[in-house]
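Read through the structure below, which is laid out as structure tokens, and then see the notes.
A protein chain is absent from this complex, but the other protein chains hold their places.
So, chain A:
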């Protein structure tokens, strides 16, 4: 079994990889949502101003 210090490599991987992948994927999605919401705000403002409300 491949070891790195006191733990097997597979042990290290399951401790480190899932948190990085899961938090990373949500963070990327969060950033994309923020970007899209800014565009939505502009779109809403355009409609809002066009209606003269």
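Convention: contacts are C-beta pairs under 8 Å (C-beta built on N, C-alpha and C of every residue); 3 or more make two chains touch, one makes a residue touch a chain; residues count from 1.
Please note the rule applied: contacts and distances are computed from a predicted model.
*Asks:* UniProt protein name for the omitted subunit, picking from "Amylo-alpha-1,6-glucosidase", "Iron complex transport system permease protein", "Sodium/proline symporter" or "3-isopropylmalate dehydratase small subunit"?
*Replies:* Looking only at the record, the undisplayed chain corresponds to "Sodium/proline symporter".
*Asks:* Using the document's contact rule, name the residues of chain A that touch the chain not shown here.
*Replies:* Touch with the absent chain occurs at residues 1, 3, 5-8, 10-11, 14-15, 18-19, 22-23, 25-27, 29-30, 33-34, 36-37, 39-41, 43-45, 48-49.
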